[in-house]
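One protein chain is absent from this view; the other protein chains keep their places.
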């Protein structure tokens, strides 16, 4: 089941065409990923990094931008887990207006599990495999654009 | 009386010294200013800009940085109105850890009232003078650092 | 033939893991794209947008991150044109240390040709098809990671 949060797109995050600048949308996806750790898993990402020495850096990314986002839009950001591997987790993230309907953009984000002390790939700890399980979505629930 | 909101300082907003990069703290103050419009005045800033054609660009800024902010800190951002002029409003903003105590940083932000259609200075409309009044703070309530 | 430029990765563009935050790397790719307009095509991108009312917004993106980038690295950013369509252009961009060797990251960026006055897709003007031609690279020259 996917998880979602509301996002305030900001005055200073606009490009010269008057719409959202896509690197900022990827920043928004990362912010929502951090909020998922805090608000859904109740284990803030800084605690994971600093105390557990575990991180999920992005190694591969695929994004599609379907419709522009403007200042004043407060898109809903959705997060689902598409695949849990041995040492990797693939997330599907997307934005909608008003929380439903066709996505404005979506991203498939492949992360590696990294031991932050050694800065080396490691296996996904069992505890997180279990905690991620409720957020798994099927490929057909990762919404396609218009 | 000052208004306050909680802020999540973000993973990607850190500098190479491992602490908050000060231009990002100024971005955070602007985000809190936008939240004040949405959550305290119940008139989102994009609506003010787009529908009312009114804006409050910063013309002068004085900031002091007293203590570093790290990833995982969720500072409280405080906003008070220091002075309401004919065509200008001065805000006092500061951050604290846990909502109280000595500020981590503070900023005195002088804004001009601008007619966004003409991009020219204009008088502060009476309605906003009234709506800002409850947020006025005295100079001695704008907290000094350590 | 691909084009390249030197990039100063910045003090404030680091994440809490002490390396480049990937949305900032995408910002860097966009900066290099803008520099290509200024320095290779000698027609600054703002002039294209403002005077010619033509823009190249990104509609699809695929990135791979192979190795971390740290503060002090001055990666070379490379740009090649992978495909010129009727109303779209696909760019291949990548970063290397010292201008050669295995890429640190790479991005396949699909842009649409947009009439900025109408904010609608349009055909790629013949003049730009010709000006882009020297920068076309073959798929096998878009370097794979380690």
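Which chain is which? They are A, B and C, in the order written, and residues in each are numbered from 1.
Convention: a contact is a pair of C-beta atoms (placed from the backbone, for glycine too) under 8 Å apart; a residue touches a chain by one contact, two chains touch by 3 or more.
What you are looking at is a predicted structure, and each value in this text was computed from that prediction instead of being measured.
Note that of C:12, C:68, C:85 or C:143, the residue touching the chain absent from this view is C:12. Which of C:3, C:21, C:45 or C:65 touches the hidden chain is settled by the complete complex: it is C:45. Only one of A:3, A:29, A:71 or A:94 touches the chain withheld from this view, namely A:71. On the side of subunit B, the interface with the absent chain consists of residues 16-17, 21-24, 26-27, 30, 46, 49, 55, 57-65, 68, 116, 119, using the contact rule stated above. Hidden from this view is one chain, which touches subunit A at 11-12, 14-18, 21, 23-24, 71.
Subunit C meets the missing chain through residues 8, 10-12, 27, 30-31, 34-35, 38, 44-47, 49-50, 71-72.
By definition in this document, only the chains that are shown with their structure count from here on.
A simple rule picks the central chain: find each chain's mean C-alpha point, then take the one closest to the mean of all protein C-alpha atoms, which gives A. Centre-to-centre, using mean CA coordinates, subunit A is 28 Å away from subunit B. Centres computed as Cα averages put subunit B at a distance of 35 Å from subunit C.
The set of subunit A residues that touch two or more partner chains comprises 27, 30, 46, 49.
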